[in-house]
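Below is one structure. I have some questions about it.
One chain of protein is taken out of this complex; the other chains stay put.
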Amino acid sequence: MSVADRPIVSPASGEGAAYPEHHFLNHTSGFLSWALTLDHKRIGLMYLVGVMSSFALGGMFALMIRLHLWNFKDGWLSNQTYNQVFTLHGAIMVFLFIIPSIPAALGNFLLPIMLGTKDVAFPRLNLGSFYLWVTGLVLFLTALSITGLDTGWTFYTPYSIETQKGGAVLAATFGVFVLGFSSIFTGLNFIVTINTMRPPGMTWFRMPLFLWATYATSIIQVLATPVLGITVLLLSAERLLGIGIFDPKLNGDPVTFQHFFWFYSHPAVYIMILPAMGIISELMSVHCHKGIFGYRMIAYSSVAIALFGFLVWGHHMFTSGMADVTTIVFSALTFTVSIPSAIKVFNWLGTMYQGTVSLNTPMLYALAFIFLFTIGGLTGLPLGALALDMHMHDTYFVVAHFHYVMMGGTLVAFLGGLFHWWPKMTGKMFNDNVGMISAAIVFVGFNLTFLPQFVLGTRGMPRRYATYLEEFQDLHRLSTIGSLTLGIGLLVALLVLLHSLFYGRRAPTNPWGGATLEWVCSSPPPHDNFATAPTVGDPYDFNGIEYDAKQGGYVKKA
Amino acid sequence: MPIWMLLAVFFALLILTGLTVYQSQFDLGNAEIWLSLTIATVKAALVILFFMHLLWDKPLNAIVILGSLIFVALFLGFTLMDAEGYRENLIYKSTVKASQPGAKGDEIDN
Amino acid sequence: MPFILADKVAPYAWFPEGASSFAPQVDYLFTGILWICILFFVPIVIAMVYFMWAYRERPGYRGSPEALHNTPLEITWTVIPTAIVVWIFWEGAVGYLDMARIPKGTVDVNVTAKKWVWSFKYENGGENSFEKIGTVDYPKLVLPVDQDIKLIMRSEDVLHSFFIPAFRAKRDVVPGRYNYMWFHTTKTGIYDLFCTEYCGDNHSNMNAKVEVVSEEEYKKALEKAVQEPEDPLERGKLLYKRLGCSTCHYAGDEGANGPGPSYNGSWGKSVPLESGESVQFDENYVRESILNPPAKKRKGYGAASPMNSYAGRIKDEQIDALITFMKSLENAPAKTGK
Partner (left out) sequence: MTAIQETAHESEHAQDHHHDHPAWLAHHFDDAEQQFDAGKLGMWLFLVTEVLFFSGMFCAYSLYRNRDPQVFEFCSRFLNEKLGAINTGVLLFSSLTMAWAVRAAQLKQHKLLVGMLGATLGCAAMFLGVKAVEYSHKWELGLFPGKFYVSQIPGAAHGEHGYLGSLCIVPLILTIIAGVYYIYSLATMSKFHQQVAGPILVAGACFFGGVQLGRILEAEETTHHAAEHAAHEHSPGASHDHSQDHSAGELLPEKEGGEVIALGHKSIEDVKVMSEELKTPDASVNQKSMAGLFFSIYYCMTGVHAVHIIGGMLVITWLIVKAAREEFHDQYFGPVDNVGLYWHLVDFIWIYLFPLLYLIT
C-alpha cells in the first residue's frame, strides 16, 4: 500500500499532525530574503532549482546527440556542431549538475537537520559558494554562446591549446575554476559542521549513513578540487601566455596534463557516486522499515572509497603510453575500489531481507539504482583488466559504463532522494502512483539507451564520433529510441513534482516512517530547525514507529 | 607565546636561510637539492609549529595538514614515476640518442 | 537478441572477428569476466525481486525492524570478490605485458597521425596508398599475415589514438614522443582502423583500412609503394590525399566536408582575403599558404580550424606536384563537399 492510497486526513480540519504555520519558506518573504539568505535550507532549494535547470540543459544536448546519431552519416548537425554539443553535454552535466547535485542541493538542505544543528558552520560561506556556482554557470553559458566549446569536457591538451575556440576555452576553464571553489567551500563547510557541531549524543556511529557519505565526499572535494583549480589555471595561462607546460611544441608534455586532470577527475567520480550511495542507504532502511544491515561496514566503505579513489586516476590513461610499471600499479589499485562498492550492494540487499518493504516512488528509484549501479560497477571490471581495456578504452563500452554509474547511479539516486525528501522540503505530498510510473519509464528508457552501447563498444565503435560505420546503425537507433523514452520518464517525474507544489496535499511530519532527525521536525522545517538540541537516538531504530491514520504519517509510539 | 620564543624562532629561521644560501655556493651534486630541501623543511616545521601554534593546537588540525601532504606525495609520486618511465620515448631525447630502435625510419622528408 | 548480437556484416557476437594473436586472449578474458558478472548480477537481481515481493508491506504482515548483522556473511562477501578481482587483475596484467613487450625481428611500420589522416611508411621507404570503399577514400595499410608487426607512432599535431578492433589493439599517438605498439597478424582480410582520441572537427572521419595479405602480396605492395607516380598531376592527386589536404579542402569531386576552402575553380583567379584585400591564386600564393598558412587567410575562413604549417615536412617538388593538381581544377565546378 503506497502512501497515496492511505486515508487522507487534512491537517487543516484541525485533526492530525500540526502543520506548521510558520516555517522556513514563509519565515521571511521577498526576493532579497532568498537572494541574501543564510539559511542552509533555502540555499539548498536554490541549488536544487539551479542544478535541475542545468540538468535540463545538459539533457537537451544529450537528446541532440542521440538524434544526430540516428543515421550513420549525414546527421542533422555538422561535425563541428556535433563536437560542440557533446562537449557541452559533458561539461554541463559533470561540472554544473552531477558534482553539485546531491551534496550542494540535498546535502545542504539535509545535513544540518540530520545532524541536529541549526545551520552549517559557515552560513555566509555557504551562500558564497552558491554564488560561485552561479558565476560558473554564467561563464559556461558565455562559453556556449560566444563560439561554442569543442574540446570535450576533459580539455585535453594540445587540442585545447590549438583550437580556434580560444575565448570559449578561457571562459569554460575559468568557469571550472570558479565551480571548483564552490565545490571546495561546500565540502569544507560540511566537514567543519560534522566535526564540530554534532549535538550531544550524536556520536560518529550514530550519524545517518547519508552524513557519512557526505563527509567522505567532502574530504575528496577539499583534497582533489584544488588540483583541478591549478590545472585549469595553467591551461588558461597556456592559452594566454603560451607557457608550454602542457604544449608539446614547447617541449611540454600532454600526458602530464592528463595526470593533473585525472588526479581530480577520478576522485570526482566518487564525489558523484558516494552521496548517491548515502541516499540509497537511507532509502533502503526507511522504506524497508528496518535497520540498515552492517552499518559500520557501509560507513567504513564510504571512507575507504574516498581514500582509494585517489590512487586510481591512471586508469583513464592506460592507452596513453604511460610507463608499464605505472600502468600495472594503477590497474591493481583500481580493483581495490570495487570491493567496498560491492559490499554496499550486498548490505542493501541484506537490509531488505525480512523487512517490511513499502513500494513507493523513492523505493522504486532505490531499487532501480541497485540494478543499474550493479551493472555499472560490474562493467568496470573488464575496463580495469588491462588487456581488455586496450580494446575497450575510448569506445562506447566506456560511455555506457560511466552512464550506468553516473546517470543510472547518481541521477537515479538523486531522483529517489528528491522524491523521498520532497515532502520535507516543500511540505507537499506528490502523486505516488504517477511517481512510480515515472520510475518505471526512466528505468526502461535508461536500459534501452545504454545496454546497446555496451555491444557497440565491444565491437569497436569509438566514442565522440559524429558519423560512424553503417554496421553500427541498428544499435544506435535502439539507443536513440531509449533516450527519448528516458526523456519522457524524466519529464513525467518533473511534472509529478511540480503538480504536487500546487495540488499536493499537505505532508505529515514523517510520511515514510524514517527514524533520522529530519523526520522529527515539521514538514517543512521551521527556520531554525530545532529550537533546542534534539534528543539523538539510533538513526536506524524503527521500533515503535507506527503508521498513524489520524496524522497521515508515522509517529513514534512508546 | 612569549616574546623570547617568537624572536628565537625568527632568528633560527634567519640563520637557516643564511645556511641554505651559503651551502648553495658549493657544488654538492645531487645531495644539494636534498640538503636545501631538508633545510627548507626544518624552516617550514618551525613556522608551522610555532608561528602557526600547531604545537599547542588540537591534534585534528595537525592530522588535517599532515594528511594533505600525503596526498601531495601521492600526486607527485605517481606522476613522476610515470614521467620517468616514458622518458625514453620523448622525441627530443630519442633523436639525440639515435640508438632508439625504430626512430631511424621516421625521418621527415626534407 | 539475435538482432542485438548479430550483425549485417559478420555473424559475430560481442566482438568483431579476431585477426591478431591478442584476440583469443582478450576474448577469453572478456568471456570469463562476463560470466563472473552474470554470476553476481543474476543472484543479486533475483534476491532483490524476491525480497521485494516476499517482504512487501501488506495487511497482516509485519517484518522485523531490527537491524541484522552477520559477521561471517560480511567477511564472505568481502573475501570472495577480492579473490575474484585478484584473478581478473592478474589475467589483465599478463595480457597487457604481452601487448607491451615488443618482440625482436618485427616488420616495422612508421605511423604518422595528423588531423585527420593516417599515413604509413613501410620499411623500404614506400608510403601507403588509398582505396575507395563506397564513397570514402581510405588510407590503406598493407601488412603481411602471420608476422609480428611493430608500429612506431608519432603525431604531428594533437592526440590521436590508433585502434584496430579486429586486432584488439589500441595505443594513443601522443605529440612530442614516440609510442610503440605491436601485434601478430593471424588472418588475411580487410579490417577497420579508427582514431579513438578526440582530435577535432573530422575526428570521426579519421579512419583507415588495414589489409592483411600473404607474404608475396605484401612484397608486391611494398614495391608498388616506393614507386611514386612520375606524372606530376597523378603525383599531385596522391599527395593531396596523403598529406591530408583532402581532409579539409574539397577538390574535383573528392575530399571531406572540412574547414578549409575548396580548390575548385580557384586557380588564376583573384580571391578575397580575410584582411579585406584580395590575392591572385597562383604559385606564390599556394606556396606561401602551404608553408605559412596563417599569412593570407581566405575570406570566411578566419574562424576555421587552423592549418598547420608544412614547412620542413614537404619537398619543393611535392609543392610543384600539388600546384599542377590545383591547376587542373581551374575549371572544375565551384562547389564544396559534403
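As written, the chain order gives the labels A, B and C, with residue 1 at the start of each chain.
Keep in mind that, in the parts below, a residue touches a chain if its C-beta (ideal position, glycine included) is under 8 Å from a C-beta of that chain, and two chains touch if they have at least 3 such contacts.
A quick note: this is a predicted structure, and the numbers were derived from the prediction, not measured.
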Exercise. Which listed residue, A:152, A:208 or A:252, touches the chain dropped from view?
Worked result: A:252
For this session: Using the definition of touch stated at the top, determine which of A:87, A:214, A:231 or A:516 touches the missing chain.
Result: A:231
Problem set entry | Full-complex contact with the absent chain, from A:123, A:148 or A:537 | A:123
For this session: Could you please point out the subunit A residues that touch the chain left off the display?
Result: 38, 112, 117-125, 184, 188-189, 191-193, 195-197, 199, 222-227, 229-231, 233-234, 237-238, 241-245, 247-253, 256, 259-260, 528, 533
For this session: Could you list which residues of subunit B touch the chain missing from the display?
Result: 1, 3, 6-7, 9-10, 13-14, 17, 20-21, 24-27, 32-33, 36-37, 39-40, 43-44, 47-48, 50-53, 56-58, 60-61, 64-65, 67-69, 71-72, 75-76, 79-80, 83-84, 87, 90-92, 95-96, 108, 110
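Keep this in mind: only the chains that are shown with their structure count from here on.
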Seminar exercise, completed: Separation of the C-alpha centres, subunit A versus subunit B, in whole Å, is 37
Seminar exercise, completed: Rounded to the nearest Å, the gap between Cα centres of subunit B and subunit C is 41
Seminar exercise, completed: Two or more other chains are touched by the subunit B residues 86, 89-90, 92
Seminar exercise, completed: In subunit C, the residues touching two or more other chains are 176-177, 179
Problem set entry | Residue ranges of subunit C in contact with subunit B within the complex | 108, 110, 121, 123, 125, 150, 152, 154, 176-180, 312-315, 318
Exercise. Taking the complex as given, what residues does subunit B use to touch subunit C?
Worked result: 86, 89-92, 94, 100, 102-103, 105-106, 108-110
Seminar exercise, completed: Given the complex, residues on subunit C that touch subunit A span 3-5, 7-9, 12, 14-16, 22, 25-26, 29-30, 33-34, 36-37, 40-41, 44-45, 47-48, 51-52, 55-59, 61-70, 73-74, 77-78, 81-82, 85-86, 88-89, 91-100, 157-159, 161, 163, 165-166, 168-172, 174-177, 179, 192, 194-205, 257, 259, 303-306, 338
